[in-house]
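For reference, the structure discussed in these notes is given below.
In this view, the complex is presented without one of its protein chains, the others remaining in place.
Should a chain be cited, it is by its letter among A, B and C, assigned in written order, with residues numbered from 1 in that chain.
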Amino acid sequence: MTAAGLTKFKHKYQVRVRYFEVDSQAVVHNARYLEYCEAARVEYLRGLGRKVKPGAVDDKIKVMIKKNEIVYHHPAKLDDLIDIYTRASFIKISSLGFEQVLVNHKNEKLLCTLNVIHVYLDPVTEEPVRIPDRYRKLFRDFEKENIEFIESK
Amino acid sequence: MTAAGLTKFKHKYQVRVRYFEVDSQAVVHNARYLEYCEAARVEYLRGLGRKVKPGAVDDKIKVMIKKNEIVYHHPAKLDDLIDIYTRASFIKISSLGFEQVLVNHKNEKLLCTLNVIHVYLDPVTEEPVRIPDRYRKLFRDFEKENIEFIESK
Amino acid sequence: MTAAGLTKFKHKYQVRVRYFEVDSQAVVHNARYLEYCEAARVEYLRGLGRKVKPGAVDDKIKVMIKKNEIVYHHPAKLDDLIDIYTRASFIKISSLGFEQVLVNHKNEKLLCTLNVIHVYLDPVTEEPVRIPDRYRKLFRDFEKENIEFIESK
Partner (left out) sequence: MTAAGLTKFKHKYQVRVRYFEVDSQAVVHNARYLEYCEAARVEYLRGLGRKVKPGAVDDKIKVMIKKNEIVYHHPAKLDDLIDIYTRASFIKISSLGFEQVLVNHKNEKLLCTLNVIHVYLDPVTEEPVRIPDRYRKLFRDFEKENIEFIESK
C-alpha cells in the first residue's frame, strides 16, 4: 500500500493489539481483524452523526452485514499499533460498501484489506429497503466524488 | 442451498451457538462464523491425519490464512445448531482453498458460505513454499475428483 | 481434584480447546474458561428443562451474573479436551450459586475451579426478586441433598 493508495481515505482509527487477540503464533487471529474494522466503522459513522445502537436498528432500519472479503498481507503482532483507514466506497439500492485498509503504524507495512457490504433491511419483514436519502447525503457530503452511487442491487 | 449443492461435501461438523457468541440482535456476530469454520477445518484436517499444533507449524511448514470471503444469507440465533460442511476445493502451488457452507440444522436454512485460502510458508523466511506431495495426496485421496490441482500461484 | 471430590457433581459437559481460544503461550486464555463454564451451565439448565433465551429472560425473570471467582491450577493447551463438572451449590433468596470444576480429559489434571453467583432480577425494575419455587424445586430434585437452601441475601 503506497501512500498514494490511501489518498481516498478520509477516516483513520487506531487500535493496539491486545494480549487476548493474538494466537499461538503471537500474531492477531484472522477473525479479530473483522472486529477491529467494525470498531473503525462505528467511529466513521459516529463522525457522520450516526450512533451505534443495540440491535443495530437506526431510525426503523436494521443494518446487517452481507459480505466480508478480507485479504491478509502481513500479520500484526502482540502490542502493535494498527492504523485503520476506512471509506464508504459505494451505495447501491439497499447496500453500502466499505473499503478498509489496515497498516502497521510503526513500519507502515500493509496488514490487510477488507471490503465489507452492509445491507439495509426493514426490521419487521427483514426485506431489503432503499437506503434513505438522508443517509445517502451524509456519505456524499463526507466522501465527495470518491463514493459511487449505483442504481442496482 | 439445495441438498444437491452439498453433494460434493464429505465432511460435516456441528456447533451450537453459545451465549457469548451472539450480539445485541441475538444473532451470531459476523466474526464468530470464521471461528466456527476454523474449528470445522481443524476437524476436517484431523480426519486426514493431521493435527493442529501451536504455531500452526506442521512438519516444518507454517500455514497462514491468506483470504476469507464470507457471504451471509440468514443469521443464526442463540442456541441454534449449525451444520458446517467443509471441502478442500483447490490446491495451487503454495495455496489451498476450502469451501465451507453453514446450514441451520433444524430448518435447513442456508446461513453463510465461506471461501478461505491457506498459504504454506517456510517458517523461517516466511516465503511461500510448494505444498508437499504428501499433503496433496491426503487431499486427493479424500476429495477424489472434487478437488482441483492448479499449477499456478 | 481427587475422584472423591467430584462425587457431588451430577453434570458433565465437554469442550475441545479451539485454535482461537489459546494465547501466545499456546494455552487457553484466562477469560475463555468463563465462556466454557457458561456453555456448561446452559447445558446443565437445559437438562433441568430450562432453555437459554435472548436477554436471559425466563418467565419474566432476568438472570445476571453477580460474581465469578476462578482459580487456575494447570493451563489447558490447544486441542485439549476439557471435562466440565457443574453443580448448583446453594440457593439464597434471590441468588443461585454454581460450582464448576474443569479437568483435562486425558490426564485428569485439575485445570481450574469456578464459583459463580447468578442473581434473579425483575426485568423492569432490575431489583432482585425471590427465586420462584418452581425453580427451587428443579434444583432440589436434581441436586438432592447437595444443594443448600439459605434464607438470607
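Observations, loosely collected:
Rule of thumb we're sticking to: a contact is a pair of C-beta atoms (placed from the backbone, for glycine too) under 8 Å apart; a residue touches a chain by one contact, two chains touch by 3 or more.
Small disclaimer: the values here were computed from a predicted structure and weren't measured.
Although it is left out of the displayed model, the omitted chain contacts the following shown chains in the full complex: A, B, C.
In the complete complex, the residue from B:11, B:29 or B:87 that touches the missing chain is B:29. Contact between chain C and the absent chain runs through residues 23-25, 30-32, 34-35, 38, 54-56, 62, 64-72, 75.
On the side of chain B, the interface with the absent chain consists of residues 19-20, 22-26, 29, 31, 78, using the contact rule stated above.
Contact residues of chain A toward the unshown chain are 18-20, 22, 26, 35, 38-39, 42, 51-56, 77-79.
Note that only the chains that are shown with their structure count from here on.
Homomeric contact chain A/chain B is classed as same-residue, with over half of its interface positions used by both copies. Per-chain Cα centroids separate chain B from chain C by 31 Å.
Note: centroid distance chain A to chain B, computed from Cα atoms, is 24 Å.
Looking at chain A, residues 24-25, 31 sit in touch with two or more other chains.
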